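Okay, so here's the structure we're looking at.
Just one protein chain is left out here, and the rest sit where they should.
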Amino acid sequence: MTNDLDFEGWTCPLPLRDTPTIVMGHGGGGAMSGELIEQLFLPAFGGAARAELGDSAVLTVPHGRLAFSTDSFVVKPMFFPGGSIGDLAVNGTVNDLAMSGATPLYLSTAFILAEGTPMSDIGRVATAIGKAAEVAGVQLVTGDTKVVDSGSGDGIYVNTAGIGVIADGVEIGPHRARAGDAVLVSGDIGVHGVAVMSCREGLEFGTTIESDSAPLHGLVAEMLATGIDVRVLRDPTRGGVSATLNEIARASGVGIELVERDLPIPPGVRDACGLLGLDPLQVANEGKLLAIVPADRAEEMLEAMRRHPNGARARRIGACVEDHPRMVVARTGLGGTRVIDLPIGEQLPRIC
Amino acid sequence: MKYLDEFSDPDLAARLVDEIHAVTTRPWAMMEVCGGQTHSIIRHGIDQLLPEGVEMIHGPGCPVCVTPLETIDKALAIAEQPGVIFCSFGDMLRVPGSSKDLFSIKSAGGDVRVVYSPLDALKLARDNPDRQVVFFGIGFETTAPANAMTVYQAKRQGITNFSLLVSHVLVPPAIAAIMESPRCRVQAFLAAGHVCSVMGTSEYPPLAERYGVPIVVTGFEPLDILEGIRRTLLQLESGRHELENAYPRAVTDQGNLAAMEMLRDVFEVTDRTWRGIGMIPGSGWKLSERYADFDAERRFSVTDIHTAESALCRSGEVLQGLIKPHECAAFGKECTPRKPLGATMVSSEGACAAYYTYRRLDLLTTTSS
Partner (left out) sequence: MCLAVPGRVLSVAEQDGTTMAQVDFGGLQKEVCLAYIPDVRVGEYVIVHVGFAIQRLDEKSAQETLANFEKLGILEEEFGDGFALAARQAGRPEGATS
């Protein structure tokens, strides 16, 4: 994902009352709050924002089942190679909706801002949100802002909630995997986590890896258009491919077998993980999906995925099996096996 | 990464495995000392590829696992003090003390920070002159030079708000202690490659001679480990017991002289208690008198430590290679990586964690319960 937003050159379109940083008053619901919305958020959101501001957004939704999702974003650092918390906030919820096979339509944005956060940071994040929403084709229709005192940490916490519509006949869910099915991934793994880690205090390292944050509903639409029965779709965010496949294995009651040699791990990710002692399978992804489809249609599905920019490097990485139900096992490069476990808590760099 | 990826080549690995099978005629038990080697063996499934009867006994080379409980409790007591920034390698964060761990102290509001290098902790001390910055200096001889240089710089630059909580352990005394144990079944050792990068190989021929065991300095990538095993088997099969260097690209006989000089200045040998094993004389390093001012144990009077290990935990026996992790009654039940009773289940290279994480599958299908 190329980052063509001019973060350095962001300037506030209309001057706020003499405050270079957020203060408690901005969350109070009065004039200062109003200014923050009118003069910072709405202009930053750009074309993606609805102009009317009622207590709630009244929406017309096409006929069908609704998908509804919410996610909160607390990533630090807020700005990292390839993106910001703003990109994650939009794409994260858009992708949650897409994983049900829904077309995302509307998003809400709620901010919790720490007092003392520079306005310029908030502006940059809001601009990123507006841009990401535009790219994803979703409207930002309602929101909220609260301010907390600076003791609770610095910066910006964002929550987005989203609504999308699922076409009739689409049935996607983590319980649908069956023994014999193929496990596919839409592209290189471990990219986002490495990008964020590279600028985390105490770990800084120079790398060309940039976050892969991207909206995936376009790719999903292409996949559904093939008519192939897409049984499961999940985006492997926190906890990486390892966490997601474990969840699917448990929900479906199948075993999953991966082939390590087939995992698309780019050299930059491999090197960073090698340096810090991390497992690429546990590193977060923000613009990738895992799909489980019938094995005899896997090649056809991969071809369809590769025709879309977000699926250009799609690969088959394993299969669902009857053995070891509810467990994920990998065949190592050397021909041995190892269990791929649910990661426990945050991944930490190790020396041993 | 160059000079790393090549040593994972599956075709060359297959050739080494064939060689290993070709030279082995009898059962043998060898110990890999270093936890990093244990991790690599289990993670790549190397032990599954060895001939029936060749057993890898996992050694106590996991500094996280063997850091004495009392030291962990002292670290926790220091980390809880207001104004302290407690810095540690990631490995230590979830190691259980008598009642807490660093992670829970962090959750309760303590300023606990994970760093990649001890120099990062020194930088924090420079940038936060009004805070006390403490670095948890654990590790074997491999890590000691980094900790030594850091405290040397702190002294040289007068960064007085920095201190080190030291708990270094040494490999050769551990090898001796293991061989002296009456229940010992170890017939050969894969010595820790990166420890020898620093210290050289001179400490090992006397051990090979005294105990009649082959000692082969071994690396960490799959091909390095297979080669270490191959050379060890050749010695065992022909009745030799010598020091051999199977990791020559990173290990010289003389080691790193500059590092050893610094180690002599900053540290002095001390008796050390290895968690789960007991006291091994002369098996640790502590800060020398010259650097006493930077010793966190002296700076923060952490007395009144009452240690209490879990009664169920058998880490010590695992660390000495006397039992395998799944032979402990608590394995996988009361004790899992999520709620570990002992350090061997927490550390990414602890044998219990490695077995639980990577080997549960085999254990489920082969052990009858």
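All chains are identified by letter, namely A and B, in their written order; residue positions are counted from 1 within each chain.
Quick note on the criterion: a residue touches a chain if its C-beta (ideal position, glycine included) is under 8 Å from a C-beta of that chain, and two chains touch if they have at least 3 such contacts.
Note that the structure is predicted; figures quoted are calculated from it, not measured.
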**Message:** Touch as defined at the start, partner being the missing chain; which of A:240, A:277 or A:336 qualifies?
**Reply:** A:277
**Message:** Of the residues B:45, B:63, B:97 or B:110, I need the one that contacts the missing chain.
**Reply:** B:63
**Message:** Please identify which residue in B:68, B:193, B:284 or B:321 touches the non-displayed chain.
**Reply:** B:193
**Request:** Return the single residue from B:54, B:84, B:190 or B:223 that touches the missing chain.
**Result:** B:223
**Prompt:** Residues on chain B that touch the omitted chain in the whole complex?
**Reply:** 1-4, 6-7, 9, 12, 15-16, 18-19, 22-23, 34-36, 61-63, 89, 116-120, 139-140, 142-143, 145-146, 149, 153, 156-157, 192-195, 197-198, 201, 205, 220, 223, 227, 234, 238, 242-253, 256, 258-259, 262, 349
**Asked** In the whole complex, what residues of chain A lie against the chain that is missing from view?
**Response** 204-208, 267-268, 270-272, 274-275, 277, 350-352
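Going forward, only the chains that are shown with their structure count from here on.
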**Message:** Show me the residue ranges of chain B that touch chain A in the complex, using the header's touch definition.
**Reply:** 1, 4-5, 8, 10, 13-14, 17, 35-36, 39, 42-49, 62-64, 89-91, 93-94, 103, 113-116, 120, 139, 143, 222, 337-338, 347-349, 356-362, 364
**Message:** Quick check on the complex: what are the chain A residues that touch chain B?
**Reply:** 201-203, 261, 267, 270-271, 274, 276-277, 324, 327, 329, 332-339, 341, 344-345, 348-352
